[in-house]
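A single protein chain has been omitted from the complex, and every remaining protein chain is retained in its original position.
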Amino acid sequence: MTNKPSDSFFTPVSGFDLPRFAGVPTFMRLPHVDLDHPRIGDVDIGLIGAPWDGGTTNRPGPRHGPRQLRDMSTMIRAQNGATGKRPFEAMNCADLGDVAPNPADIIDSLERMQAFYARVKKAGIRPMTGGGDHLCTLPILRALSGDDPLGMVHFDSHTDLFHSYFDGTMYTHGTPFRRAVEEELLDPRRVVMIGIRGTAYDNEDRDFADSVGIRVIPIEEFHARGVEEVMAEARDIVGDRDTYVSYDIDFVDPAFAPGTGTPEVGGPNSYQAIQVVRELEVVNIIGADLVEVSPPFDPTGATAYLGASIMFELLCVMFRQEQ
Amino acid sequence: MTNKPSDSFFTPVSGFDLPRFAGVPTFMRLPHVDLDHPRIGDVDIGLIGAPWDGGTTNRPGPRHGPRQLRDMSTMIRAQNGATGKRPFEAMNCADLGDVAPNPADIIDSLERMQAFYARVKKAGIRPMTGGGDHLCTLPILRALSGDDPLGMVHFDSHTDLFHSYFDGTMYTHGTPFRRAVEEELLDPRRVVMIGIRGTAYDNEDRDFADSVGIRVIPIEEFHARGVEEVMAEARDIVGDRDTYVSYDIDFVDPAFAPGTGTPEVGGPNSYQAIQVVRELEVVNIIGADLVEVSPPFDPTGATAYLGASIMFELLCVMFRQEQ
Amino acid sequence: MTNKPSDSFFTPVSGFDLPRFAGVPTFMRLPHVDLDHPRIGDVDIGLIGAPWDGGTTNRPGPRHGPRQLRDMSTMIRAQNGATGKRPFEAMNCADLGDVAPNPADIIDSLERMQAFYARVKKAGIRPMTGGGDHLCTLPILRALSGDDPLGMVHFDSHTDLFHSYFDGTMYTHGTPFRRAVEEELLDPRRVVMIGIRGTAYDNEDRDFADSVGIRVIPIEEFHARGVEEVMAEARDIVGDRDTYVSYDIDFVDPAFAPGTGTPEVGGPNSYQAIQVVRELEVVNIIGADLVEVSPPFDPTGATAYLGASIMFELLCVMFRQEQ
Amino acid sequence: MTNKPSDSFFTPVSGFDLPRFAGVPTFMRLPHVDLDHPRIGDVDIGLIGAPWDGGTTNRPGPRHGPRQLRDMSTMIRAQNGATGKRPFEAMNCADLGDVAPNPADIIDSLERMQAFYARVKKAGIRPMTGGGDHLCTLPILRALSGDDPLGMVHFDSHTDLFHSYFDGTMYTHGTPFRRAVEEELLDPRRVVMIGIRGTAYDNEDRDFADSVGIRVIPIEEFHARGVEEVMAEARDIVGDRDTYVSYDIDFVDPAFAPGTGTPEVGGPNSYQAIQVVRELEVVNIIGADLVEVSPPFDPTGATAYLGASIMFELLCVMFRQEQ
Amino acid sequence: MTNKPSDSFFTPVSGFDLPRFAGVPTFMRLPHVDLDHPRIGDVDIGLIGAPWDGGTTNRPGPRHGPRQLRDMSTMIRAQNGATGKRPFEAMNCADLGDVAPNPADIIDSLERMQAFYARVKKAGIRPMTGGGDHLCTLPILRALSGDDPLGMVHFDSHTDLFHSYFDGTMYTHGTPFRRAVEEELLDPRRVVMIGIRGTAYDNEDRDFADSVGIRVIPIEEFHARGVEEVMAEARDIVGDRDTYVSYDIDFVDPAFAPGTGTPEVGGPNSYQAIQVVRELEVVNIIGADLVEVSPPFDPTGATAYLGASIMFELLCVMFRQEQ
Partner (left out) sequence: MTNKPSDSFFTPVSGFDLPRFAGVPTFMRLPHVDLDHPRIGDVDIGLIGAPWDGGTTNRPGPRHGPRQLRDMSTMIRAQNGATGKRPFEAMNCADLGDVAPNPADIIDSLERMQAFYARVKKAGIRPMTGGGDHLCTLPILRALSGDDPLGMVHFDSHTDLFHSYFDGTMYTHGTPFRRAVEEELLDPRRVVMIGIRGTAYDNEDRDFADSVGIRVIPIEEFHARGVEEVMAEARDIVGDRDTYVSYDIDFVDPAFAPGTGTPEVGGPNSYQAIQVVRELEVVNIIGADLVEVSPPFDPTGATAYLGASIMFELLCVMFRQEQ
């Protein structure tokens, strides 16, 4: 991971050259560089689609997320309007394509994904993933986590800390972080979960969080304290060691992000959705994801557009790391 | 109305047993107990559909509300994430089915509904209704109101206090509370209307409110003073005597609740939509409704899902009454 | 399975009593009789939801099929307009609810479903299933097939006869009938597949069909010969022994049935979709299904309404068997 | 009713002058001439909106029909592509605006509508109505029918001949022609109903038809005999005396006309939908309507566009009468 | 421009006379008075549709804006619920119809529009335009601007100050205000742009703004300072001389206004969308527009309804000018 001067190969197509609705849609109009591509060694940040929703216990659809995220991401321009950053000039970003899941086999899919991200890590590329449901994060963490468990900033309306579903099913989109703590991929004392809300089955997940030291910030606290104060605490929790950022689009209120399988009312608005990312600027982000965008429940594409906007903001805070 | 220990008959189906998208959809996956069912005598709170929009003078559709509210309500789990309450364990809740209207006869429908709710009241059941348009509230009040007129907390963007429409038509969804005051079903000095906004025909409704002592809190005041202060006043107004809660989904801003016939922009967000209910905890609620959900104008079901979430919050504040 | 006189318990709710958009939606407004219900022994035909799409390799959604089929089925009245039959009067029909799948475990789901249908069969009930994806048919056949393999009339645009997907995955919605032939649940010489079309991976499925004697009638032949001639051949193939009818909604052209995961253009219209069922009158149907209705891809509910109409026509030809 | 030379006042706005999506949308871009307009006396055919669905017992929405019919009708050009007729040049056509219903009073609405059409008839104008539900046709017939009962060609999937609904409700969209026969507005022996299909409550309507001599042509017969033969019989039935044409959009298959409240599968396609009108050329049409277009169930406007196309074809066969 | 007593000709149709969903839809149910109408000389404020999106470089559709704005505007009543103003009683307002663009020729369209608005100005009418894309504002400014360049309050997420697109194309919806400053139609020191946000190509537009003295208030500043403070500054900037108000609907967050071609997340909510207009009360508004409503991207019409509500609020602050 090095800081390279601008390389025109990695420059996104400009909307002044080809209108933004045109062209084969890659993430943010970046070049498509698969793992066997000759330029793969020059990539700093790889945008990857994880078209899989095998862990979804409620309404399906996130398998379609990567494609619609790519489609809407072509409306993103090169410069952050608020901060002036131009991430594509200081880092080599590329669309690495989709990791291939097996839609009819969960264990096989987990293995395929872990193998893919292991190659990404080995190539020195920090991955930015567009999901897929939240179970996708587990094989990513398995691939990225090394000797030291990772810290994590987790935006979501659910903790995804349940032990199992349906009489013993261990792998669903409600269990990835239980597994990740059990497998010591995450250091629970360096994990913060922000925006938790909605009705609950019981207290099992929250009791587990307490027992291992995960900090849960429910939406009531988020609204009461505000973005700045909450995110200052989040930065304190993860510290300056390697940290993963996992952003479930259902963190945002469903009026702003209707296209998701398990929405919960009462969430942040789209301005807050972006502010929380900007507050991560000093965090040492070694990978990130934006998951649970479900196009079949989003007739206008608004959710994917918000998702793509969040991915761009994430890039802009990962970008700082290069300098 | 007594406080019973948990009764497994009245336990909603768990999402861990049957996925939440599955099964015959009753309100919140409660047992379907119609008025002739052997267990009807054990019901504390009855969830009832009022599939009627005969009073709608603008865009129709609330007749379809109960079914979509039921459908989306199966995504509600057993425990309030914010307060920890588990209403279905301390009270026997059941889906009493739909009251049968006559879609082509307003007066007949009003009578059918009043008779149904009279039976509900007689059975000692507090009704929680999913509408239907706002005229549905009139026959409910006729059935529930006894010697003492009721207080009412009314969330809405309209007062529904007009005298008549179209040259003398007395029963529309814009007139129920005028009738209810005239018929002494409500004590106007114990009525508060919150969130009123939008363009107006004239001042007739507001002048009437002033003349009888109804307190109207327009949206500008709501936004300026905030939820806590407004709701403290509302609690003062209704006091500790019997109070009905009537919640028109168009109280909420149309970005959060597009599926309604007469939306008005500039309303509360979904977090405030729920906060106002939580502030009712000490109120003596003898019945409640959530009306004007119109599925034909809601392509994603988001409005019904918010409506079901509000109904659950209402249950949680009615629940306290049992203890 | 006996022919009982009309039993008012099993009479659907009339639209003249409760409007058709009202009430808790069971299949065709029949009583909800689960497997533990005291009247289960009196049921002749059980309408069952199979809310599962774990075998779907393309666009998901059929897990939501049963609920929307129920919803739209309440628009079905008691009498067949064309033939005058009144199936609910001569047979006891009931909604048996949904079989509970495990959305995150395919093998567990197959076992749960087989066990459920084994109980149905044991109770002497002929099942009429609303899917679910086409893999649901496999556990049904496992439960229904006895010593003699069954015949099958299969309406579909795909043969669903593939050996495996994704490097060895044996259970997907593209493989159920390969498994069923291998397991001798079906007698391939008594199987006819009608309406096959669309682009193909290769000839593997068709070669297998030829090798075991399954008769495949592609859509070109269907359009050239017409409904009557094709269905006469189908009746000859299955003969008078026990026969299952499996109807994939993607048999019908996507203009008439857009809500499905793998549509293929050039199919029959809705009149032909119903005619083919009416031609089954003399067939000895021991069970039937209507699968692959995917509500997330059907903004108007038209597909589920057509599906419910086909289910009613299937009931009307199963009805004859009682006499 | 006289044949006037072309009058530029009555010329629709051309798409070459103002694009067809532009401008205040009147029916077919004709001038808006209300009943008090100075040019009302020169109108031959008046296009009228009947924005009322008070008789709807199932899914509402046709009250929104006239506006969407107007909107989509601006895509209609001046000349019939098949027959070369230019109806707006030989007859003075105008948009008379909407008859004002009372959405909350059925009887009042029926009276308002009858009074409006009585003025239309008195002005010598033949009305072409865009509904509205099918109950709208009753007050029109009351206004138009004189000493001699009228003949009627009725395209529909339902007979609308029921006696009453919901325990005695006489005025619904399922009863208008029962009332019209009872009131001797129609001569039943000169009435033909084409396209009848779908499930039925019972045989009450068909028995009534038989008893009074109404000819019902069910869809099976329609498909078997074909448009030409069926329409030849229809012309024979109505003969050369005054005849009304009532066209319920649910005559057409729901794939072509999804936006209606009570669709029935298995109907004609859009080509047949237009052919049947062209076959009415020699009929003496004194008024016509196109009803039951329900925009809330039609996300693309396709139904209203088909409805406007049918209205144009109706104008083209009424046009012949002027010569 | 004079203050006339109420004139019944200019009174909108009341919802108590004709339901709000009924009738030929003109803007706010005002009379349709085209430029050749005998009463044109009595009009104070003309509501005009500009059905043109020839300058759109991204997603098209605003050409359909005027019609849907008219449609939804019929839900607006006569009185401002918050301020009590009744604009239609103190000013003569009318729907002047649509200016006719040439959809296939940009220069011709600009000339047609300028000529139309020149006639409007000459007739002493202040125009309130419903667009159309933002390029529509350029010909309006060309027609309205006289010897003194105008001030402008501009609500938008984009500055629309670019020099050119696609290698030299000067007229797009991203360039109108660059042209207007170059042509001295606007006085840049009296121009304020509020709500600017989203990703950017580069700083060209902002540098230009700085160089000529246009005040740009980005959304971060807007959210930090609040509506009142920002609008006080805006009033200071434009002062008491002639000012134009241009309101791009994409100023508002896409959750509230999804139907637009180039949405940017993180914007104001619908309450703020209206508040900013109310703060313009003392500004000397000589014309206003509401642009970029794109119905094809707005399945529910919510955007047009918000747009119509904003137009009504604009009328209410223009109304003050008459007194």
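The first chain written gets the first letter, and so on, giving A, B, C, D and E; residue counts start at 1 in each chain.
Here, a contact is a pair of C-beta atoms (placed from the backbone, for glycine too) under 8 Å apart; a residue touches a chain by one contact, two chains touch by 3 or more.
Treat the numbers as computed from the prediction; the structure is a model and nothing was measured.
The chain omitted from view is touched by exactly one of D:Gln79, D:Ser164 or D:Asn284, namely D:Gln79.
Residue C:Arg197 is the one among C:Arg70, C:Arg112 or C:Arg197 that touches the chain missing from this view. Residue E:Thr57 is the one among E:Thr57, E:Ser157, E:Thr260 or E:Thr303 that touches the chain missing from this view. The chain that is not drawn here is touched, among residues A:Pro12, A:Gly46, A:Gly81 or A:Pro101, by A:Pro101. In the full complex, the hidden chain is touched by subunit E at residues 53-61, 63-64, 102-106, 108, 165-167, 169, 171-172, 296-297, 299. One chain is missing from the display, and on subunit D it is touched by residues 14-17, 19-21, 75-82, 84, 253, 255-256, 269-271, 273-274, 299-300, 302, 305-306, 309, 312.
By the touch rule set out above, subunit C reaches the unshown chain at residues 57-59, 165-167, 196-203, 218-220, 223, 253-255, 258, 262-263, 265-267, 269, 297-299.
Heads up, the rule we're going with is that only the chains that are shown with their structure count from here on.
Here the chain-to-chain distance from subunit C to subunit D, counted in touching steps, is 1. Counting hops only between chains that touch, subunit C reaches subunit E in a minimum of 2.
Note: the chain lying farthest from subunit A is D, by mean C-alpha position. Residue positions 57-59, 165-167, 253, 255, 269, 297, 299 of subunit A are each in touch with at least two other chains. Going by the touch rule set out above, the chain pairs that meet are A-B, A-C, A-E, B-C, B-D, B-E, C-D, D-E.
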